[in-house]
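Dumping the structure here so I can ask a few things about it.
Of the protein chains in this complex, all but one are displayed in their positions.
Right, chain A next:
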Amino acid sequence: MIALEKRPQPSRLWRAATPLLAVALTMLAGGVMFAALGADPVEAIRVIFWDPLFDPDFAAYSRPQLLVKAGPLILIAIGLAIGFRSGVWNIGAEGQYIMGAICGAGAALALYPAETRAILPLAVLAGALGGWAWGMIPALLKVRFGTNEILVSLMLVYVAESILASVSSGLLQNPEGMGFPGSRNLAQWDAAANRELIAGTGMHWGVLTAFVAVIAAYVLMSRHILGFQLRLSGEAPRAARFAGVVPGRVVVICFAISGALAGMAGFFEVAGPAGQISIDFGSFYGFTAIIVAFLGRLHPVGILLAGLLMALTYIGGELAQLMLGLPAAAIQLFQGMLLFFLLATDVFVNYRLRLGRREAA
């Protein structure tokens, strides 16, 4: 008989090992799934994890994509993780990401076709404000009326998607676009474009911002009293109140940070890799970032690594669709498995397995 036994102390070894174990188990189970779909599992895993970085034919294209995809994931996940550690569950980063893109692009396009260097920073700020404002809705509803922030923030994603559809064929539609939905292409407008900073690396302003956010979040959470108070609220809400932390303030701060970061990520995306506001701008970065946050153990450095790994599965997944004809859903399932196995193996941080007979009564 197998029994789970609670450990007297959480295991540090397992805390570090579970992400690696989860990746390994995902490869295994994913391999089985790919085999069932008729693909060679070893080849599929290679195409997903190895080819994007090292294949002579694809690497030149896909290597820069790693940072392009990881940038928004990391930026959003950093904000979410601060909330998750504080016990504030912002599930609607996708909506804040979309609203950030709309507000940032809208602010820039209002000034079109001016050519001043002030436009890009202004638009980044507008993007951050857009995401912040969208995040304030669930935050203030929770503080004022005690609504559930998980539901409200999630439902606001669908509202944001409707707004996106509306503006891309209305308010922000390109007047010179011959009636096609979608805004002007920001990437082709020097003043607002989010350019690649170092050619051939995929490094753009958003990726740089993500790296800065990693460092800032690390300092905040481990060195600053505000980070301590946020962690305290997540660990023991009553103890936080005893220490003078106002619960409502924690909710507002967490949504402000995660909303603003998601909004910025949205603008960087629309002004760079995506180029324009369009109906299909939403990319699920906001949802995938939740996986990234947990895969990175809600720790900034972990999130940096997890973001890169998740980006790799994105790129490798596209490659696998192309090369092996695997369906897109299989790739999403593959990413879902990663979170599933991580949460499953997490049990071993606090519990250990005991094999053997159940003791006689």
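Here is the rule we go by: contacts are C-beta pairs under 8 Å (C-beta built on N, C-alpha and C of every residue); 3 or more make two chains touch, one makes a residue touch a chain; residues count from 1.
Going forward, contacts and distances are computed from a predicted model.
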From "Nitrite reductase (NADH) large subunit", "C-type cytochrome biogenesis protein CcsB", "ABC transporter ATP-binding protein" or "Electron transfer flavoprotein subunit beta", the UniProt protein name for the chain not displayed is "ABC transporter ATP-binding protein"
Would you indicate which residue among A:A239, A:V301 or A:A328 is in contact with the undisplayed chain? A:A239
Candidate in contact with the missing chain, chosen from A:M178, A:I225, A:A329 or A:L355: A:I225
Touch residues of chain A, complete complex, unshown partner: 5-10, 223-226, 228, 231-232, 235-236, 238-244, 246, 359-361
